[in-house]
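Right, one structure below, let's go through it.
Only a single protein chain was left out; the remaining protein chains are all shown in position.
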Amino acid sequence: MSKFQPLSDYQQSLVDGYQLLPFRFTALDDREYVLTNQAGEFIVMERSTLEALVRHRLPATNQFYDDLKSKHFIIDHDSSVAMDLLPLKVRTKLGRLADFTGLHLFVVSLRCEHSCPYCQVSRQSDNKLAFDMSVETAEKALVLVFRSPSRGIKIEFQGGEPLLNFSLIRYIVERAEAWNLAERRDLQFVIATNLAVITDEILEFCRDHDILISTSLDGPADLHNANRPRPGNDSYERAIAGISRVRDAVGRDRVSALMTTTKLSLGRVREIIDEYVKQGFRGIFLRLMSPYGFAVKTKWFKAYDVDEWLEFYFAGLNYILELNRSGNSFTEFYAATILAKMLTPFEPGFVDLRSPAGVGIAAIVYNYDGDVYASDESRMLAEMGDKTFRIGNVHRDRYEDIMTSDALLGPIEESFAASVPMCSDCAFEPFCGADPVFHHATQGDVVGRKPISAFCTRNMAIFRRLITLMRDDDEVRRIFVRWANSR
Amino acid sequence: MIMLSTRGLESRNLSGSPARMVMRVSEQHDRPKGLRAREAFLITDSNLPEGFGLYMAFAKDAASLGGLPSQAKTIILPDELVYLADGDVMRLWPKNNAIRVLYRRNSFHNHFLLTERCNHYCLMCSQPPKNIDDGWIADDVLAAIPLIDPSAQEIGFTGGEPTLLGDDFFRILRAMKSYLPRTAVHILSNGRLFSSPEFAKRYADIRHFDAMIGIPLYSDVSTIHDYVVQSDGAFDETIRGILNLKHYGQKVEIRVVVHRQTYARLPPLAEFLARNLTFVDHIALMGLEITGFTRANLESLWIDPVNYQQELYRAVSFLADSRMNVSIYNHQLCVLDERLWPFARKSISDWKNEYMPECLGCREKENCGGFFASAKIRYSDHIGPSPSSESRKGTPASFSI
Partner (left out) sequence: MSCRLVFSSQVYSVETIKKAAYRFSDVLSVDIIPRPHETECILHFISGSKEEEQAQQIVAAFKNEVLDQDLRSIISKETEAIRNAVLAFALSKTGLQGGE
């Protein structure tokens, strides 16, 4: 039809060529590479295409050209709106930074009746004065909590076994709620407990104040009890009974479970997942090996534990995918967090996978004695004798002193992934994080040399596996999109 | 199909009237006297209340017109206007007795065409642009709005390109807010004029309680979009318009017409929307209407919908899984992948909607939107009654909505 122009009339780039937009690339496998832009969007292609792309030899007729344009890896004369959209996307990803510290952990007591070998902190003692947080300390900590500008404030009670100091939990909840009448933040409470000492009174309180329970479930009974000894050797039975009671009293989804992976867990991932399915959980967080002894890894060899753990993790992931394929919706939460970064415009805010590091600026710990730590691992490190990441004390320091202390800002700044060797080049950096505490503990400096970093090895293996799975299987990709967008 | 535009059969005393008369239809004998002069009374029995600006009767009741005063304005209506009812609004051209029903109180699908001018020239345009001065249309719309019953739920504004009206565009929206404060407004626009922040702000400053702009975006690739709308630079301006509208907190819907030029990149478009325009309020994926320019470009546009179900499913499931609101319009259920049925809406305006002979006996007719009347020219080779629900059991619901 003569009054309609053909497609070629709208394609200036056939003549004019293209400009590169900022992107990074890293090998995916021995065939292909992953390219990512500043907003974490990714594309997979062979090295020959990548080379042609970078050297401005990629023709507009190439099968990747349109995708590279619309995903904002290149720009040509046909369209300039990429320069409006790209900054907006990056802004969305960085938005959480301005929220600042949202997760506040209160260690209300170190006392505990379990004696789990992987725990650094608990005290088998009845001395409440020595090992319980005082009202005075809690008050001072609450002042600091509400100094955070974050819209959402989550107060999590930890220990030892925090329920052994339930009266203080009650006090803190009521004080925080009263304070919040004026503050009007989105205030949430969590209690991390082994559930062995839960009572009806406590359950009622949790129901009345909408408190979430986070408990430990390491797997089937024998595994769980071997990991978590207590008098009577009935940790598992109490946990299961406790979960049931919480569900009845507070609500089905008000209790979640975390597992700790130990040497005993390796080789039993299917059973662990089956246990979680059996107990009615909607997903599982396949966690790292317990940090017990993590300080003793040698420098020059990648810890063999990383490979063993990856085998464990991937076996678990495969099994979970099998479950999903047969119609059972069940999520692996670590993958889901990473997938949210890969597949959505949002930043999930998981404190352990953030750059700048989440220490202090996303999560913070108020210990029973008033010491303030940049993270839970920072506290455990202190229990082992290393107080590098203690950033203040509620009785002595003001908010400003703590949040601008060198002990906090130094590690955040130095470990910032976009600036450090290898990470600054890495295509996976938008999905990854900085972990100054781990690198300090294993290598003696907060940055760590990534080629020998278990953190890096582990995460890169996971990123590669997730992208490869999506590349090779549409159904897995759909499952992953759902995980990425689940709350 | 309901005829909205037609011609009266015989009229009396209309010479000397204004060039166009916009009037509310009344069937109420006891209509307050002060309102009657602007209204057209529809005669159904021997009752002839005085003082109405126009009297209308169907041929079978034409005799009753004799009972009116000799100077009363009258017109005989063709039978196809049998649906006319109290509360409807119509426009009459006395010069040639042309009638257009502008608003039907009993319909959920009322819209006003604001202009036939457009700055695009879409390959599949159902309302081919005319470069004429049709500013009088806006005048008629402004005359009609006060006559509409305030209980109206929603009114659409279309064109051509409504924003080309400039000041009149805002005037009309303010009239909607003023006379019909609880009526939602849905505007179809290519969004380009909103790339000016001032224009977007002016729109936002109306502070209408429920206004949505439906903006077409046909591809994630600028060249394809520009080609479909036949305008260089359209993609960039449209997106900037969307960004501005969202900056000012306005509701935006993305509309995609699925045809041979757009189906292949539906999945990348879905990803583009989820990553770049994640804040839009709704996405509508629409079937082709075989009218206007579509007929001229049919060979480059037509594709049997069953042949793009894979792309459509991937796009819709990605958007839905990304928690965006997505609907499928103007597709018959039998051509859609069954997993997409929950997203299909009965979207064809009742005055345009029909079924084909192949639909005889189909169980899903109630739920299916049917066809545009124009579909007679070309429609899927795969239309047929839906299989019994027995054979459909066991189809897994693959994703949550």
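Each chain gets a letter, A and B, in the order it is written, and its residues are counted from 1.
Going forward, a contact is a pair of C-beta atoms (placed from the backbone, for glycine too) under 8 Å apart; a residue touches a chain by one contact, two chains touch by 3 or more.
All values derive from a computational prediction rather than experimental measurement.
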item: Hidden-chain contact residue, picked from the options A:45, A:60 or A:88; value: A:88
item: Residue of A:14, A:384, A:409 or A:422 touching the missing chain in the full complex; value: A:422
item: Of A:23, A:65 or A:205, the one touching the omitted chain in the full complex; value: A:23
item: Which residue of B:243, B:256, B:320 or B:368 touches the chain not shown here; value: B:243
item: Residues in subunit A touching the chain absent from view; value: 19-25, 27, 38, 50-51, 54-55, 83-84, 86-88, 90-91, 94, 300-302, 421-422, 425, 449, 451-452
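The rule is simple: only the chains that are shown with their structure count from here on.
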item: Gap in Å, rounded to a whole number, between the CA centres of subunit B and subunit A; value: 48
item: Parts of subunit B lying in touch with subunit A, wherever the complex brings them together; value: 121, 123, 220-224, 226-227, 230, 232, 235-236, 239-240, 243, 265, 268, 271-272, 274-276, 278, 296-297, 314, 317-318, 321-323, 396, 398-400
item: Parts of subunit A lying in touch with subunit B, wherever the complex brings them together; value: 1, 3-7, 9-11, 13, 39, 41, 66-67, 69-71, 78-81, 84-85, 88-89, 92, 327, 343-345, 474, 478, 481-482, 485
